[in-house]
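One protein chain omitted, others in place.
Think of it as A and B in the order they're written, each chain with its own count starting at 1.
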Amino acid sequence: MSDLKIVGKNVARHDAWEKALGLTCYAADFSMPGMLYGRVLRSSYPSARILSIDISKAERLGGVKAVLTAKDVPKNESITRFGQTHTVGGGFEGLYRVLADKKVHFMGEAVALVAAETEEIAEKALDMIKVDYQLIPGVFDPIEAMKSDAPQVEEGRSNIITHYEIRNGDVEIGFAESDMIVENTYRVPFIDHAYIEPESGVAWIDENGVINIRVSTQMIEHFREVADVLGLPHNRVRVIGTNVGGGFGGKADITVESFLALLTYKTGRPVKLTYSREESILSHSKRHPYVMYYKTGAKKDGQLTALEVRLISDAGAYIYFSPWVLLLSTVHATGPYRIPHVAIDGYTVLTNNTFTSANRGFGAPQVCFAYESQMDELAKQLGIDPFQIRKLNYLEKGETLATGQVLDHYVALRETTDRAYQALGDKTTPKGGRVKVGQGFASGMMSYGRLVFLHDTSRSQVSIEMDGSVTIRTGVQDLGGGQSSSLCQIVSEVLGVPMQEIKIYISDSALTPLAGTGTATRQLYMSGNATLMAAQEVGRILLSKAGEMMRIDPRRLDLMDREVIDREGTGKSLALTEVVKACASDGLPLYNVSLFKAPFRNLTQYERIEGQVYADFTFGSHAVEVAVDEETGKVQVLKLISCYDVGKAINPLSVEGQLEGGAIYGMGYALTEEIIMEKGVTKTPSLSEYILLTSMDVPDVQTVILESGEGVGPFGAKGIGEPSVVSVAPAICNAVYDAIGVRIFDLPLTPEKIFRALEEKKKRLKFD
Amino acid sequence: MNKKIHKTYFIEIMVNGEWKETDVTPQETLLHVLREKLGYTEVKEGCGKGDCGACAVLLNGKPVNACLTLALQAQKQKVITVKGLGTPEKPHLLQDIFVKHGAIQCGFCTSGMIITAEGLLDRNPSPTREEIREAISGNLCRCTGYKKIIEAIEDASKKLKRH
Partner (left out) sequence: MEYIQPKSLREALHIMRQFKNRAKIIAGGTNVIPDMRIDAIKPDVLVDITCLKSLSYIKEEKKRVKIGSLTTVSGLKSSRIVQDFAPILCDAAQQFGNPLVRNRATIGGNLADASPAADTAVPLLVLGATVITEKEGGKGREIPIDQFFLGPNQTVLKPEEIIREILIPKPDLNSRMFYLKLGLRNAMAISVVSVAILMEIENDVCKKARVALGAVSPKPMRANRVEEILKCKKITGDLVEKCSQTVEEEVQPITDIRAGGHYRRSMASVLLRRLIIQVLSEGRA
């Protein structure tokens, strides 16, 4: 792996050019002749029966071409699948309902669809649909929802969707052996993905009778579900994924696809549906709020002895990814630590809040906030340096998680924490007044790649053209993280063809080999490997022919700069195009489709998590310096350092981008973001109320990239898109504690919360 | 039945140096007209009410939210979108530098961001980092954390100086 020529280099991404020039056609930028405009009527209440829906007036409005309700959907209820083809069972797959039928379960649930000649007419038609609601009691707190007398969110089933547990050793013994026990409850809120591009798509029926859906999505595999909804064979629905204007997990669920397909199928005409920001916030998934009870025991030297955890997550009104997120949280709840006695119980519970699903981190940021706060609390109680206590307990390669999964690859936490902390430097002197400066850090782990129970695969096709240029076809979705560009780099490295001569086609369920979902930080790992395999096979065919032509052992030959050269310096070379022509002439395949498989396991039971759950993990740390105004509670982040072992940085510029962006995504989680829901009603309906960080709020994030080379992705790469978020929030909380001696146990750390905590502290000191 | 008929008005706007004509209703925004009626889909809608900056265009040289400007208010005015700054054959320095710095991920905020940056550099050719931060504080980005965007604009300002 020495002397890589293009992998590991900063490369300007091909998609970046089009975006800079304003040429990229996002989902809402596309139009078809004769196109209609779709709109969705949404529930006005979080919990109600639908007694009747009168669409007669709406249907009669001039320009309206379709008004649909649940009865018009051929298969209104099915099972949510997120691209997997292997059925896991045990509640892993949940109910998917296209339109509300007889009941609404959350405010914002889709009740009816309209397609009309203009947007104005469609809006007017929505107003004309009369829905007769009968309010029924709902439940808005997952802990309340767990009680036996709580209203059932979905009739005929318990609100408790899933329970997972992990047991290792015996916590009774563990706590008995502890010299110190720290017990706390942590809470984290609903979070919106707040991608700058709202959900959008256009659907039409082509000349072959295939329903085409051109949509901003992280999952083109939804074509199967949409076909099922329409009662059509799978090959009659095609999903074309566009350049996604931000996904972060929010476009992993079906958003507009079913609605578009139904409307285009009914009207026979192209239909466009774009959500307003308010509609997006109201109706799409959120990050799971968690209540996390943590009881951690340690010896006086800091060695962890026992951990008891209870996680309760709010699944909202529909199951979607909730069991998967819970599973990830449960597995990650210990953090990257060696703990002999562990008892973890996780529950995910239905409520009448907006449904929750994938959001960058997928359950890892929530538990990291808890376990990294616990570590600092333990350090404080034991009088040990926070770094020392972690070094003592960090897992190492070859050790096992509490589930029994062996960490097969290097665990770089000592290095990431060390480097991050070093980069912090000396504490900044506060600018006087009532401002206190504090430093803190946190480390974390997160899997990359999907659960091994899903039998995940990815496919990629690499072809070489007659003139030596290269075409890649793969179902990869490009969310802006450089997903497609990295694949070009990999192929360029293997085939010795310059980046400008490589074109990639992505994200078309009919025309590109399916590569699985743009989620779970899996694309570089899975499709990177598939693409590497395909390129290597094409390379092998080329070198074999070249060897024949040059009368040299192909093992001595390399592909470089559009030539085949003899590595052993005889000076012999052959133009790539000559080899290609010779292969074509001989009827040899100048392409390869490769399938890459993640490790496969099968679940034998669905409650106790044991053994390998994920292929691998990414480890990293954040170090933070904050200035806290003691009178107003305002927190300013002065320094934020992100240090991760990414295995191998295929494009360091892209990796930095993920680390910087992930750090700020995590900082928003820590300080300003919260979807406030009161009895199922969203009180933060737009970006005026849901507070994202602006350029004036953020520090200059410093990134340190470590490369252990031990990832399971191509060239030893690991995934970084989601892991880069995980440990920011606890790092900030730990720094705030260092500054003002107050710990906040629930996010976000608003100035008011800090102010109140300081008031409480003052009162306590008065009585001491 | 409540029949509210909106009058329509004929307007001419100069967009990227070309005069464009269309009919609009009073409350129609410049954003809507640019995207839906005149085909300038490079101007993005992120929120429709001035919270995100994705729709930034130059109106008579000043960066504004197209969603907070009525189309009628742009009557006979000059509008520049990111496509008016540079083309594939002749890209604007900012476009080139944004790409080279890795300041573009999903790209949805990019059109507005580059417009705002151009508005800044036009008015203030040597901004400090703080001034850059302030200038783009109305352009939200969810992907990059802003760092590479700020670096790109700073680099552009240095390169522009030399010319």
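Observations, loosely collected:
We take it that a residue touches a chain if its C-beta (ideal position, glycine included) is under 8 Å from a C-beta of that chain, and two chains touch if they have at least 3 such contacts.
Just so you know, these numbers come straight off a predicted model, no measurement behind them.
Contacts of the undisplayed chain with visible chains (whole complex): A, B. Among A:D228, A:D345, A:E656 or A:D697, only A:D697 touches the chain that is left out of the view.
Set against the missing chain, the residues B:G46, B:P63 or B:G102 yield one that touches it, B:P63. Although one chain is not drawn, the whole complex shows that of A:G169, A:P498 or A:P751 it is A:P751 that touches it.
The set of chain A residues touching the chain not shown comprises 433, 631-632, 634, 672, 676, 683-684, 688-689, 691, 693-697, 750-752, 755-756. Although one chain is not drawn, its touching partners on chain B can still be listed: residues 4, 6-7, 9, 25-27, 29, 48-51, 53, 56, 59, 62-65, 67-70, 72-73, 75, 116, 134-139.
As a convention for this text, only the chains that are shown with their structure count from here on.
Residues of chain B that touch chain A in their complex: 35, 41-42, 44-49, 51-52, 54, 81-83, 86-88, 91, 95-96, 98-102, 104-111, 114, 132-134, 136-150. Residues 10, 12-13, 15-26, 28-29, 193-198, 243-248, 274, 276-277, 479-482, 653-654, 656-657, 660-665, 686-688, 692, 694-696, 698, 700-701 of chain A are the ones that touch chain B when the two sit in their complex.
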